[in-house]
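One protein chain is absent from this view; the other protein chains keep their places.
== chain A ==
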Amino acid sequence: MNSEYKDIWVFTEQRNGKLMNVALELLGEGYRLSREIGDSKVCAVLVGNKVDTLVNELYAYGADKVYLIQDELLQNYTTDGYTKVITDAIREYKPEIVLFGATHIGRDLAPRIAARLDTGLTADCTRLDVKVSNYIDYLDKYTTSNTANLDRNSEDKNLKQTRPAFGGNLMATIICPNNRPQMSTVRPGVMQKREKNTCATGELVTVAHKLSKDDIYITVVEQVNEVKELVSLTDAKIICSGGRGLGDASGFELIKKLADKVGGVVGASRAAVDSGWIDQSHQVGQTGTTVKPNIYFACGISGAIQHLAGMQTSDIIIAINKDPEAPIFEVADYALIGDLHKIIPEIIAQWDEN
């Protein structure tokens, strides 16, 4: 029964005609997985009104095929409208895997579709594997799991969907062995986009749908962007984060100076956010943003598991803390033990010096 199902679909979420970053990340991951499976394509599912202008961008980021579903009724996201057209398309074309970004929209839509299809859905994944050998390599490198009972040469091609649960204290790998498609939502900021190739092309499939006004039960009266200082933590190459150890709100002035000097973006721990020193949009961690910069500065942050969950895969972690026992030092590549008020000004002074 399962062999009828083929290809990897990515729900390429757009808002107001702009693709979400996570959609491009998932195309990159879908591309990787489809080549791991072999004889499988990565396909974008693009839903909206007059969004065909985005098709080339999807090819450029790796899509072999684009399923385009357009209608005036799909101008705004509605659970009802999107669920209907995507579920019908899945029934018709039978993808083996369907991936969604774990955005507020992805997490509203994916469970509804999975329930309508009576299949499984894994939430908020941070790692996906098809080949057992790759999965074993991952477990050996990043986890405490004993892999002796797994067979490297196994034929098992189920999607192994790894996710944090229990507030990041536990990781679980979930499989959906008997139902198709296998569905996951994937955390933004975790997967790798492909290098943009503007010459790439692919196959376009325009999907006929049967959506009518009577299928939609909610009215979106308006969409409001709350003006916030724009922080794009997910794209930042360097992040300078401050925690409760800054002492007070003025500590973030120092962090801002550091960020300006090193060309970084300001991040924060939840304790700093909860203290009202900085807006929540800066928060890094399990309930904030997951980041993976080249350099992450953790200044006056203790390194609680929920904070680590959002930053520990950064390439280089530089931690400044006066407590030599602070758990942040367990993940830091460079540990600077001392008072941040003395150390940060020195970094600002010496960064460009030769």
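Note that in this section a contact is a pair of C-beta atoms (placed from the backbone, for glycine too) under 8 Å apart; a residue touches a chain by one contact, two chains touch by 3 or more; residues count from 1.
Simple rule for what comes next: contacts and distances are computed from a predicted model.
A.B. asks: One chain isn't displayed here; going by UniProt, is it "Molybdopterin oxidoreductase", "Monovalent cation/H+ antiporter subunit A", "Branched-chain amino acid ABC transporter permease" or "Electron transfer flavoprotein small subunit"?
C.D. replies: Its record in UniProt gives the absent chain the protein name "Electron transfer flavoprotein small subunit".
A.B. asks: For the chain left out of this view, which of A:C176, A:L211, A:C240 or A:A298 touches it?
C.D. replies: Within the whole complex, the residue contacting the unshown chain is A:C176.
A.B. asks: Any idea which of A:S3, A:N153, A:T198 or A:T219 touches the chain not displayed?
C.D. replies: Answering carefully, the residue with contact to the hidden chain is A:T219.
A.B. asks: Taking the entire complex into account, which one of A:D39, A:D118, A:D214 or A:E325 touches the absent chain?
C.D. replies: A:D118
A.B. asks: Could I get the residues of chain A that touch the absent chain, sorted low to high?
C.D. replies: 76, 79-80, 83, 103-105, 107-108, 110-112, 114-116, 118-124, 139, 142-145, 160, 163-167, 169-179, 217-226, 228, 262, 294-295, 312, 316-318, 329-339, 342-343, 346-347, 349-351, 353
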